[in-house]
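In this view, the complex is presented without one of its protein chains, the others remaining in place.
Naming follows writing order (A, B and C), and every chain is counted from residue 1.
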Amino acid sequence: MKQRKIQIGVIGGREETPEVLQAACEVGYLIAQKGAVLFCGGLGGVMAAACKGAKEAFGLTVGILPMEQSQLANPYVDIVIPTGLGVARNAVIINACDGVIAIGGKFGTLSEMAFALQREIPIVSLYSWEIDPAVLVAKTSEEAVTELFNQLNKLNLLP
Amino acid sequence: MKQRKIQIGVIGGREETPEVLQAACEVGYLIAQKGAVLFCGGLGGVMAAACKGAKEAFGLTVGILPMEQSQLANPYVDIVIPTGLGVARNAVIINACDGVIAIGGKFGTLSEMAFALQREIPIVSLYSWEIDPAVLVAKTSEEAVTELFNQLNKLNLLP
Amino acid sequence: MKQRKIQIGVIGGREETPEVLQAACEVGYLIAQKGAVLFCGGLGGVMAAACKGAKEAFGLTVGILPMEQSQLANPYVDIVIPTGLGVARNAVIINACDGVIAIGGKFGTLSEMAFALQREIPIVSLYSWEIDPAVLVAKTSEEAVTELFNQLNKLNLLP
Partner (left out) sequence: MKQRKIQIGVIGGREETPEVLQAACEVGYLIAQKGAVLFCGGLGGVMAAACKGAKEAFGLTVGILPMEQSQLANPYVDIVIPTGLGVARNAVIINACDGVIAIGGKFGTLSEMAFALQREIPIVSLYSWEIDPAVLVAKTSEEAVTELFNQLNKLNLLP
């Protein structure tokens, strides 16, 4: 039986600077290059940028939306889960991920980092919250992805 | 922009006869052959059989689990969403689907059919509940998939 | 320690005939008279009528809404839980109840009855779905409440 691919979440805000969006796009690209499936909230901003990057590297993207309308997903989402759960979908995103990279973002992102800290999965922060020593802080998109996969490797979570 | 693939749910029971499981496997195969993504609850019985069939046709499978443990997914699930939502995940499965085929099943399946009827998406019943005229009844796995895609076609939901 | 009060759900449609709404009001009244807390979806139709009846008997009412806006609760709801979960809140309502009376209703009500059947809690149907022998069928509001409490009594669920 072939093992399932690693599932990596990219979480972050809907409204970010071009610099942050560029980083999100690069992070998405690198995640896909490593053969992982990219999970996100499926909407705009960091989520759309990361999905766009992943598609450029021929990756697979999953968008877990708060609303019931699948047509509200960004155009780079392959698999759309329009949950209808509102912000409770933040918990579902984190439950689905083996590791998470937070890029920018505000309180929605903070709630997701809190759930990730509670689950004790690897988390990297790039221009985002640094609320706990368990959060690895990265300065570039490359560093963020490298740190996350190093951590996953240490925990024997890579296929 | 490439359009997203159609997402088809296969819902049904964990404990079914070999005949029903065989039908589920065939339904999964045919769904994958038509290029659709197969959605299910990610566990055993009808869910595992349908995923197995889809993988034999090189399809993509998504399992939306009630619990938080991804390792409880059946081995034919490619993308695993361990929601932790309990039975509320039944609503999430249906919200994610463009159409549904019910195969066997009991009350969990009934709740999913009810959500599908409420959303007014195409539903086919194969050895399952026939609670409303809107539910199309099929006698074979082939008939089930054909009827569902005819209905999706009528509604202009096919890419 | 005082034991918690019995929690009874009244489920049903938003648009019903005056006859059905009158029955819902009477059911709410009788549930409150028996000292139980009335649970419902918190919106209009059967839900509002049942809450109104319960308040006439000085009972306590809980409304578990699909949306996040508490102001959309009917005016007879004492405790409002605006879940934001969409239809997934149907599962939460049923998980909170010791027994359920279904009055009228369509597919939303059917999903709730399915969850109640799965949990194997007592269910009475009044002008509603009769999908399984485990559903007790009543012809009047009084009969509905009496049958439900008889069933709860048999199961030693009454305080």
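The criterion applied here is as follows: a contact is a pair of C-beta atoms (placed from the backbone, for glycine too) under 8 Å apart; a residue touches a chain by one contact, two chains touch by 3 or more.
Owing to the predicted nature of the structure, the values given are computational and were not obtained by experimental measurement.
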Left-out chain, listing which of the shown chains it touches | A, B, C
Touching the absent chain in the whole complex: find that residue among A:Leu110, A:Val137 or A:Leu157.
-> A:Leu110
Of the listed residues C:Leu85, C:Ile131 or C:Ala144, which contacts the missing chain in the full complex?
-> C:Leu85
Chain not shown, touching residues in chain A = 85-92, 95, 106-108, 110-111, 114-115, 117-118, 129, 131-132
Identify the residues of chain C touching the omitted chain, counting contacts across the whole complex.
-> 1, 4-5, 7, 37, 60, 62, 64, 68, 70, 73, 75, 77-85, 91-92, 95-96
Using the touch rule from the top, list residues of chain B that touch the missing partner.
-> 68, 83-88
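Rule of thumb we're sticking to: only the chains that are shown with their structure count from here on.
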Relative to the centroid of every protein C-alpha atom displayed, which chain's own C-alpha centroid is closest?
-> B
Separation of mean Cα positions, chain B and chain A [Å, integer] | 27
CA centre of chain A versus CA centre of chain C: separation in Å?
-> 40
Chain B and chain C, separation of their C-alpha mean positions in angstrom | 30
At least two other chains touched by the same residue of chain A: list those residues.
-> 68, 83-85
